[in-house]
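My questions will all concern the structure given below.
All protein chains but one are shown at their positions in the complex.
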Amino acid sequence: MSSQYGKKLRVSIFGQSHSPAIGVNIDGLPAGIKIDTDELKAFLKRRAPGQSDISTARTEDDAPEILSGLAGGVTCGAPLAIIIRNKDARSADYLELRDIPRPSHADYAAHIKYGGHHDTAGGGHFSGRLTAPLCAAGGICLQILRGLGIHIGAHILRISGAEDDPFDPVGISVKDFDVIRRNPLPVLRQEAGESMRLQILQARENGDSVGGVVECAVIGLPVGLGDPIFDGIENRIAWIVFGIPGVKGVEFGSGFAGAGRKGSENNDSLYIDGKNVKTYTNHSGGILGGITNGMPVLFRAAFKPTPSIGLEQNSVSLSREENTVLHVKGRHDPCIVPRAVPCVEAAAAIALYDAYLYR
Amino acid sequence: MSSQYGKKLRVSIFGQSHSPAIGVNIDGLPAGIKIDTDELKAFLKRRAPGQSDISTARTEDDAPEILSGLAGGVTCGAPLAIIIRNKDARSADYLELRDIPRPSHADYAAHIKYGGHHDTAGGGHFSGRLTAPLCAAGGICLQILRGLGIHIGAHILRISGAEDDPFDPVGISVKDFDVIRRNPLPVLRQEAGESMRLQILQARENGDSVGGVVECAVIGLPVGLGDPIFDGIENRIAWIVFGIPGVKGVEFGSGFAGAGRKGSENNDSLYIDGKNVKTYTNHSGGILGGITNGMPVLFRAAFKPTPSIGLEQNSVSLSREENTVLHVKGRHDPCIVPRAVPCVEAAAAIALYDAYLYR
Amino acid sequence: MSSQYGKKLRVSIFGQSHSPAIGVNIDGLPAGIKIDTDELKAFLKRRAPGQSDISTARTEDDAPEILSGLAGGVTCGAPLAIIIRNKDARSADYLELRDIPRPSHADYAAHIKYGGHHDTAGGGHFSGRLTAPLCAAGGICLQILRGLGIHIGAHILRISGAEDDPFDPVGISVKDFDVIRRNPLPVLRQEAGESMRLQILQARENGDSVGGVVECAVIGLPVGLGDPIFDGIENRIAWIVFGIPGVKGVEFGSGFAGAGRKGSENNDSLYIDGKNVKTYTNHSGGILGGITNGMPVLFRAAFKPTPSIGLEQNSVSLSREENTVLHVKGRHDPCIVPRAVPCVEAAAAIALYDAYLYR
Partner (left out) sequence: MSSQYGKKLRVSIFGQSHSPAIGVNIDGLPAGIKIDTDELKAFLKRRAPGQSDISTARTEDDAPEILSGLAGGVTCGAPLAIIIRNKDARSADYLELRDIPRPSHADYAAHIKYGGHHDTAGGGHFSGRLTAPLCAAGGICLQILRGLGIHIGAHILRISGAEDDPFDPVGISVKDFDVIRRNPLPVLRQEAGESMRLQILQARENGDSVGGVVECAVIGLPVGLGDPIFDGIENRIAWIVFGIPGVKGVEFGSGFAGAGRKGSENNDSLYIDGKNVKTYTNHSGGILGGITNGMPVLFRAAFKPTPSIGLEQNSVSLSREENTVLHVKGRHDPCIVPRAVPCVEAAAAIALYDAYLYR
């Protein structure tokens, strides 16, 4: 097993970059929830390729087809399966890769693991394209969570030297998410987005790529979600977010920076706010002992630079067992971070709705 | 469910800080493996409290009792259960905490989640003491992995300003682990350990605490362990490592730093080394597409400063619904990081042995 | 969650009787196995409706479309998803059933469970039609098991008074399975099949239905498959076989009859047969302590008579909260047992291949 997530909401992803279709099955949705398919399509569009000068030229309309799970547009208690047909697949681009693994791609590890039988076309099941069904499942969870008063938003915090404003850990609001979605790149401060865009364009021009950091916030969560030890919200979110290709780090609240502070600096003091208990600061990222404490949940995911670059790289020929030089062909994003933003939201939505149903 | 980990090796942790005992059940161990209980005790000792001037004064000998799973000292295919009796428990220290939640502890979140019924004594099931059964399970996995040629070692990379040398990502060897274990604090460079010790002592003197970063390496893993998307080695390790109290971030290979690099800088080029394929660098931390590539697995975990500090802090009275001031009593580590090092090794061992059995 | 089975081979079924499609996702198949799609279609045909005078008139060609999981006709290590489009759906037949639950159908229980939102058309997710994806997954497992020397065959043991010869518990062979598949109804003794056919036709004529018993055998299993207590082969097979609509009992070996015997009569004595250990009798059905012992695995599943009958029945109007009388419309099998035979084989194949992979 590899591509299933969740304890009560079971999300199963299938498909390869160039298989007839990719898709997802969502088992465990409650009955009686109206699904807005137009909104789902709009959400998927935020992830789709081919929309601007900074993403891959592969064009896929990514139209989701819901095969089951609805009756009259409303969830019926049965598993909800969605597929997306693959259309613009150019498998010929990938023939060489059967023999010469791309640096920092899964090619070599998969070659050994699957005895040479894995689908190399377009990266197969390892392709970033598999985030489309993740977003399909997450888009549905986002709709449902919103109906419960829970809102999730992410933005690009950093790309190369260009840095956006971080979320205000205690004061973040839905308005911030609106600002992010109106900007051409998903950032709080538009000029930061413009700098990022320039970084990306320059990387492309150099046949190179850049990585970055996505910050995600969740507001409106009830106190008490998550469980201690292995089923905490941090465990659950990290488990799923590391499922997005390219993620190499996840941190909550003050994270790695907080590890350098003193307790007196990093602790979040409590106060009474009407009937509620709140904290003045939120270095804990809304999670203590694995359980939500009512403050916004805040985490960041580090994305490595796209490993597919135009520059020549050292690799090996598996058949000839000798060193060689590789020129990666195919169409690639010089930076996947902008398109990763909805993926992070989707992953968080699945993790949190699963935790919500499991409570 | 909350305290179970694993897909084939099922590790179930139970106990509270002041319950009659804490323990772990390990289901899924193969039969026929000799378990060295002296070595297990020695491993648990590395985590045990009360051993030096920089840890809590609570003394527990943490003697593990193996209740089942062995026949003649060898695993017999049945679940292996281990318990550790709690002895030096002073529940009276914690009475006040039923009403006044400690900042950056799980107290308030747990109070709401469990309707006031959670065990507050010593932190209950949230206590760092629950890492003893984690280490008991992990200590067994470490023994077994070593028999498979797989070695795991961790060290303190950073405490406040004091920093150890990082592991050499490609050249790390068992000798490094030996060096770490011979040093008074688990570090590669003894002077770094001395600086850390001073930082901790100073924090204690100030009634404060410090956090830090643990770096962990795994060598000898076969190529091809782990699965794409949700069952990758990164997902599995992050899932379990966030189960160690105080962890707020996990990163693999170049992690957050790598997110700031270009693809041409961060990619790991491949070369032929005899019959094997290796990489010149190891920014990927030995994992690509969730799967081991034969290079050392490398990750870091960020620990927040111990939230229990001697200084006065703002909190609330849950019963009176008003602000108040809290003085935390009880015995606490001014820094949990030194004792967390074997916990990180144990967590990694469980995750990787589970992945190994599941392959 | 409801429609997922397996510990290592994860089979997720989706779809409703009248949704755009039904299907299954199979996660965990090893890479490198050739799948014969013609054979898969032929296997699905054994379950398909509309093929004779004793089954429902609904016609579906049940052509499976494999969406993912293959590369060049061979499993590639990624999840294998199969869908089957629904074509001949007459939802209008089922409108009345929204208000008047059919006796011995899930209608009323589902109405309460899903708050009236479940898909009633054709029985929705409860429909026997959902055994088509079960058979699709099972058909693939059957192919793979055969490659491992493991063969599964089932036959109708009993319908009303008509009874087939039981399998020879120790001497059963692949030839028996061949005989069964050549007969018009899946039985060992053709005349038994003819009597059964008459029973079914008479039931249909009377607007009534009949149930029956399916017996299934598995040969070629290695010794040592399955685990004690909850993961035994009996637990696993029962867990999945009760997922076939209409099954109300499962027994292994001498089963309920054996419960009436003395130990000296029911015990299976052992003897040496060359290098192997065998038993003279096989009242244990090839399973002891949950683990295969090398003798044929033998079990029987009891199917209740089809609850949809033409005769008038007492029911209630849920909206008017009063008693009423119901005439079930729609097209139904007067006996599902013949078409259930491949379903039982498929279920056993999934359960055993999962146990095989998990060992």
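Worth a mention:
Just so it is clear, A, B and C label the chains in written order, and each chain counts residues from 1 on its own.
Keep in mind that, in the parts below, a contact is a pair of C-beta atoms (placed from the backbone, for glycine too) under 8 Å apart; a residue touches a chain by one contact, two chains touch by 3 or more.
In this text the structure is predicted, and so the values were computed from the model without any measurement.
Screening C:Gly153, C:Gly253 or C:Pro296 for touch with the missing chain picks out C:Gly253.
Screening C:Thr75, C:Thr120 or C:Thr279 for touch with the missing chain picks out C:Thr279.
Interface with the hidden chain, as seen from chain A, comprises residues 8, 78, 228, 358. In the full complex, chain B touches the hidden chain at residues 1-4, 6, 8-10, 12-16, 19-23, 25, 27-28, 31-32, 65-71, 74-81, 83, 110, 113-121, 124-125. Residues of chain C in touch with the missing chain: 1-5, 7, 13, 101, 103-106, 108-110, 112-113, 125-126, 130, 158, 160, 203, 208-213, 223-224, 227-232, 234-235, 238-240, 242-243, 245, 247-256, 258-272, 275, 277, 279-280, 283-285, 288-294, 300, 302-309, 311, 313-316, 318, 321-323.
The definition used in the following text is that only the chains that are shown with their structure count from here on.
Annotation: 46 Å between the Cα-based centres of chain B and chain C.
Averaged C-alpha coordinates put the centre of chain A at 26 Å from the centre of chain B. Remark: chain A and chain C have CA centroids separated by 39 Å (rounded to whole angstrom). Touching of two or more other chains is recorded for residues 228 of chain B.
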